[in-house]
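This view holds just a subset of the chains, kept in their places.
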Amino acid sequence: MTYGYQNLGSGLYQFHVGTTSHTEMIDMTEQIQKIVSDSGVLEGTCLVYIPHTTAAVTINENADENVQVDFMKEINKIVPWEDNYQHAEGNVAAHLKASMMGFSETLIIHGGSLVLGTWQGIYFLEYDGARRRTVYVKISG
Amino acid sequence: MTYGYQNLGSGLYQFHVGTTSHTEMIDMTEQIQKIVSDSGVLEGTCLVYIPHTTAAVTINENADENVQVDFMKEINKIVPWEDNYQHAEGNVAAHLKASMMGFSETLIIHGGSLVLGTWQGIYFLEYDGARRRTVYVKISG
């Protein structure tokens, strides 16, 4: 699924993701590969950066969707939503899960394409949705 | 809070952080932005690298300080300090927490500034202090 994107110049691009539930994994692989292709860069790196504190990026299996269901269920169990947190907004678990997964992922571009393993997809991780989110992609090459 | 830094040449900088307790989060955003500004690089990337095995770097909310308190309390609960570890030094939990958070963070530089979300700050994570720690910043552009 691609959403369209903005070219901000100097190899920097942004696009938006609309999440539809509180916890959600969205496959961004096609969208990011399209930006890489359009950039014309054949050899280099592609940085995916999430400018939020309760959403993250990771790599995961793109074959069986049950992996995604189990993945999110288990991390929600490891970091419980309620645990006498002091933060008034009540979303501390989302902050911690995002930090555990990470806000950036650096990928390799070779021959104009992302170097990904057979089963690898690039996923947006929503931990405090539904919201409209931004993703930055920085191509260097 | 800025501490002063050393310019090691070729876009590489280092600065030191003095942690004052066993577990601590320290906001490095201002220090890193100052290095980016002084480097004169307008478009590129900024790699923050922690050369330790019991300290890490992450992004977190810079508004409510309770997020930081809850964040550290919860990760300490998930990875208990005592758990019949074999490592004589007794700080295995610190090693694991550092790996879960990560030793590097790559940020985007656009128009001479770090591209950060509204609520994002860059944090040094101390898991086995108090100690004098080093942070490397590598600017590419």
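A and B are the chain letters, set down in written order, and residue numbers restart from 1 in every chain.
Keep this in mind: a contact is a pair of C-beta atoms (placed from the backbone, for glycine too) under 8 Å apart; a residue touches a chain by one contact, two chains touch by 3 or more.
No experiment lies behind these values; they were computed from the predicted model shown.
The complex in this file is a homo-oligomer whose displayed part has 2 chains and whose full count of copies is 3.
Just so it is clear, only the chains that are shown with their structure count from here on.
Averaged C-alpha coordinates give centres for chain A and chain B that are 21 Å from one another.
Looking at the complex, you find that chain B touches chain A at residues 42-45, 58-61, 64, 66-67, 69-71, 74-75, 77-78, 100-102, 105-108, 110, 115-120, 140. Interface residues of chain A, counted against chain B in their complex, comprise 8-12, 47, 49-53, 78-79, 83, 85-89, 92-93, 95-96, 98-100, 102-104, 106, 134, 136, 138, 140.
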